[in-house]
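The structure follows.
What you see is the complex with one protein chain gone and the rest in place.
Up next, subunit A:
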Amino acid sequence: MFQIILYFSLLVLAISLVLFLIRIIKGPSTQDRILGLDCIGVTLVGFIGIIMILQETIAYSDIILVLSILAFVGTVAMSKFMERGAVFDRD
C-alpha cells in the first residue's frame, strides 16, 4: 500500500514536471522561464526524496542539498542578469 502511494506521488510530480516544461517552452517572457526552471529544481528535490524512501537509503540526501543550492544560485544569477544586464557588478 505504501509503495502504491509513493509511486502515485512520483506520477503526480512527473505530471507537474511536464506542466513546468510546457510553461518553459511556451512562456511569453523570460521571467516565466526562469520561474519554471526554479520550480523544476524544487520538484526534482521532492522526486529524489521519494526515490530515497522507495530504495530505503539515505545516500541521496547530499544530492538534495546540492541540487537545491545549485537551483538557488542559478535562479539568482539569471534574475540578476535580467535586472541589471550583467551578472557581476564592477563596483
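By definition in this document, a contact is a pair of C-beta atoms (placed from the backbone, for glycine too) under 8 Å apart; a residue touches a chain by one contact, two chains touch by 3 or more; residues count from 1.
Heads up, the rule we're going with is that contacts and distances are computed from a predicted model.
Asker: Absent chain per UniProt: "Quinol:cytochrome C oxidoreductase", "2-oxoisovalerate dehydrogenase subunit beta", "Multicomponent Na+:H+ antiporter subunit B" or "Hydrogenase"?
Answerer: "Multicomponent Na+:H+ antiporter subunit B"
Asker: Kindly state which of the options A:21, A:53 or A:76 is in contact with the chain not pictured.
Answerer: Within the whole complex, the residue contacting the unshown chain is A:76.
Asker: Quick one: say which of A:53, A:66 or A:82 touches the chain that got left out.
Answerer: Reading the full complex, the residue touching the unseen chain is A:66.
Asker: Since one chain isn't shown, list which residues of subunit A touch it in the complete complex.
Answerer: Residues of subunit A in touch with the missing chain: 59, 62-63, 65-66, 69-70, 72-73, 76-77, 80, 83-84, 87-91.
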